[in-house]
Structures are given as structure tokens and as C-alpha cells.
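Structure, as C-alpha cells:
Only one protein chain is missing; all other protein chains are in place.
Chain lettering (A and B) follows the sequence in which the chains are written, and residue indices restart at 1 in each chain.
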Amino acid sequence: MSGIEILQIWIIAFFTLALFSFLYKDNPFYRLAENIFAGLTTGYQVSLIWDTVIIQKLWDPMMGGQWWLFLPGLLGLMMFSRFSPKISWMSRVPLAVVMGITAGIFLTTQLHGFVLPQMQATMNTFVTAKGFADYFLASLIAVGVISTMIYFYFSHEHVGVLGVTAKLGIWFIMISFGAHFGYTVMGRVSLLIGRTQFLIEDWIGTFSYIL
Amino acid sequence: MTIWERFDNMDRRWVYLMVALAVIIPFLVPMKFDISITPEVQSFYDAVDNLPDSCTVMLVFDYYPSTAAECEPMAIVAAHHLFRKDCKIITLSNIPYGGPSMAETVTRAIAKEYDKKYGEDFVNLGFKYGPIAVLKGMGISIESIFPTDNSGTPLAELPMMDSVTNYEQVSFIFEIADNATADYWISIVNAGYGVPMGVGCTAVMAPKFYAFLGANQIVGLLGGMKGAAEYEILIGKPGTAYRGMDVQSMVHFVIIALVIIGNIGFFVTKRRNRKKSA
Partner (left out) sequence: MRTTLPLAVAFITGVVFVITFFLNEESAIVGGISKQLLDWLIIIGGFTLLLGVVSILRVSWQSVERRKEDWIYKLITILSVLVMAIPGLLPESWSSLFGRQEGSIYDWLFLNLQAPMMATMFATLAFYIASAAYRAFRARTAEATILLVTATLVMLWRVPMGEAFLNLFSEEIPGLINRYIMGGVNLAVQRGIIIGAALGAAAMSLRIILGIERTYMGKS
């Protein structure tokens, strides 16, 4: 392992430990690492967006003859009017473009991509069921979907049949959230494993070269 | 003060120490429990394995470096599986932090093992801002969204991209995500263009994707590190996810033990308070 590689690993280890030190209590090393991290993350975006969007999607095509792209460029610049209260209303126009296109795409894709296939699947489970176990599962899913949706339906007071179904919905939701929690533990631990692996295998591994 | 009350008032840093030890010890003393294969990972593996040889597959790096420990093993193992089948890989990312760099590092390293050449066997399209526009736009023309690859080479100069115009030429999409972009891939690309999809996601997101799995909107699901470990076993390349499962076991047991101790303390204290007030 070269000296540069060892230095590199020690730099990473320093910042890793500095960030972990917050678990004990707030301290200047943590604050230093935190602010460097915030700065680097912001700086990363500048170069990336400049190159992949401003140059590749705006400047180069404009220079290549697509002169009309000055319009989205201008709209993009209008976003910066938000810094001046007098002309900040101008930023509404590019925002409206973003909101309009997104809404146009969402209106159809949310229904076509989520609502219809999910409803269809709930019904299909009965069609494809073979035997008691499958029918039981299909019924469990159908009852769960309906009671969950009723629980989240706030336009009517949850009393009577609606109240009972909503109560059933809460139990279903609690089971799902419990499952979520079980999975979340795994997710968080995975991230810690990555850093521990680095500290034990890479960083402590350099000790044999140094000592 | 009883032992339960002491447990109840324990400084949180003792809990942190227990977790830290539970993570470190298995690294030093591996346990090697068997890992069973779940149907959702098996169906993912089968779907990839049954793809026609030399077909084009999109491998999407929609995760941040923060979840690389969980998601990168999925990308690595998928790249092995796809290169082994001589599939052409298109990588891309909708993440403004690190996606393209991680795609570059993973695919280039594994391509060497299979003697695959950049531009002929795999291409890294890189990143463009705005997943909705990117996903929708690639349905019309990939080149209109990504005029160049990640390093600035025009797509027209990459032989592999000669035969790929839009999703019609893509046989499978493997979306590896730690955020909502996976939803867009399902609602915009799978539903709109019918391309078969598999999802590899963080464990936090996995429960949601059972709904898509049940509706056959995705053919398989790799949920968190366990999903990645199962996939590693299926292709016979146990890696970091497989090794990580020992630590997972230990930490999960520590947390379960803490929950049990906390609840015993809660009930003992509650009972005592009830007796006192009676």
C-alpha cells in the first residue's frame, strides 16, 4: 500500500470518526466535518448541473441551431428573481411550467400506473386463487385494502360500519408498520456495517504498514 | 432504585455502545448462518436468468452514496449476472449525488473480469436532472435526453447505442433505489411502455414494493442487504452483503433484547405503581 493510499484512508477515517463523535456529544470536530460535508455536497451539484444541464441540454444545442432553447434558459434565469421581493412574481412562470408538465404527466400516470393495476390485482387474486389458502390470502388482501382506505377517508366521521372498518384498518396498518419497523432496523444497520467495515478492514488494516 | 428502574433511566450512550459492540464482534468472529432464499429474490433471479442472451438491460443507479452499503452489493451482483449472460448494460442515474460515479466504478471494475468493452458491451449515460422528464423523454428517444454519455462522448459514437433508440429495444430494467424514483419507473416506464422491471431497494422501502410485486408490476424484489445477500448466493458470488448478515443477526438480537428488557421494566414499574396507589 502506497503512502498516498494510507493518507487517503486516514483522511476518510478522521472524518468518519469526527461524525460518529456526535453520538457522544456535539463537538468542534463534528461541526467541522458537518460543514465540510454540506459544502462539498453543494459544490458537487454546481459542477454536475452546469455540465449535464446547462452545457449539454442548453448551451450546446443552442449553439447547434436550436436557438429557441433560449426560452427555457430565460425561464430558468427568472427563478433567480425570487431574491428580489419586487420582481419575485416572475419566478411563478417557470414554476408554472414545472408544475403544469408534472401535473399533466401525473394525472394520467398515477391512475394508469398505480390505481388501475393495484385495483385490478386485488380482484385478480380471487380469479387466480387455487384452494383455501389462496382464497384466504385474497380475502385478507381485499379486506386490508378496503379497511386501510376507509381509515384514511376523513370526510365522514368514523362511526357505525365505517367506524368498525376503520378500527380494523388500524390493526392492519399496525401490522404493516411493525413490518416496516423490522425492515427499517435492517436498513439502518446496513449503513453502519459499511462504515464499520471500512474502519476495521481498511483503516485498522493500515496500522500493519505504519507500525 | 430497582434494577428495572435503572434500566429505564439508562443513558442512551450505553445503548449506542451495545450496538457498536454488536457490529464489531461479528467482524472478528464470523458466525456463518445459512441464508434462505425468499420467493421474491428467486423470481428476480429467474427473470434475469431467462432473459435472451445479448439483450439490452438498463441498470439504474438511483441511490445516494449514503445507502451504498445496502445498494451497491445489488449493483455488483447484477452486473456479474448480466455480463455473464453477455447482456449489454446501459447504466444511468437520476440522483444528483454520486450516481454516475458509482455506476462508472462498479461496471468498469466488473467488466474487466468478463473482458467487456466500454461502448460495445456497456455504456454509462450518466445523470440528467428531473426523473419525470428523463423517464418520459427516454420513451421517445434516449439520445434526446442523453445526447452524450457520462464522459461527454456523443451517443452516436458508441456502437452499442446504434441499435437502441428508446425503451422498445430494452428487455429489462433493474432499478436500484433508495428513494421515490422507483415509483416513477413503475408508473411511467413499466405501466406506460411495458418494459419488465425488477427493483432492488433499501430495506426501509421494501415493504411498499410488495404491493407492486403482488400486482406483477415488478418481476422480483431485492429488499435491503438480505435481498442482496440472497442474490449473491444465487449467482455463487458471496460478497459484502453476505458477510454483513452476521452483523445484522447480532444487532437485530441486541435490539430485540433491548425491547424485551424495556417492556419487562415497563410492566414491573406499572404493577408496582398500581400496588402503591391501591
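The definition used in the following text is that a contact is a pair of C-beta atoms (placed from the backbone, for glycine too) under 8 Å apart; a residue touches a chain by one contact, two chains touch by 3 or more.
Bear in mind the structure is a predicted one, so any value in this text is a computation, not a measurement.
J.: Just one of A:L71, A:V164 or A:I204 touches the chain that is missing; which is it?
T.: A:L71
J.: Would you write out the residues of chain A that touch the absent chain, in ascending order?
T.: These residues of chain A touch the chain that is not shown: 8, 11-12, 15-16, 19-20, 22-23, 31-54, 57-58, 69, 71-73, 75-77, 79-80, 82-83, 88-89, 92-115, 118-119, 121-122, 137, 140-149, 152, 169-186, 188-189, 191-192, 194-195, 198.
J.: Which positions on chain B touch the chain that was left off?
T.: Spelled out for chain B, the touching residues are 12, 15-16, 18-20, 23, 31, 33-36, 38-39, 64-69, 96-98, 101, 104-105, 128-130, 132-134, 136-137, 139-141, 144-145, 151, 187, 203, 207-208, 210-211, 213-215, 224, 226, 245-246, 248-256, 258-259, 261-263, 266-267.
Just so we're on the same page, only the chains that are shown with their structure count from here on.
J.: Could you please state the distance in Å, as a whole number, between where the Cα atoms of chain A are centred and where those of chain B are centred?
T.: Between these chains, centre-to-centre, one finds 13 Å.
J.: So in the complex, which bits of chain A are touching chain B?
T.: Chain A residues touching chain B: 23-24, 41, 44-45, 48-49, 52-53, 56-57, 60-61, 101-102, 105-106, 109-110, 112-114, 117-118, 120-121, 125, 141, 176, 179-180, 183-197, 200-201.
J.: Give the list of chain B residues in touch with chain A in this complex.
T.: 13, 16, 19, 23-24, 27-28, 66-70, 96-98, 126-129, 132-133, 136, 147-148, 186-188, 190-192, 202-204, 206-207, 211, 214-217, 223-226, 240, 243-244, 247-248, 251-252, 255
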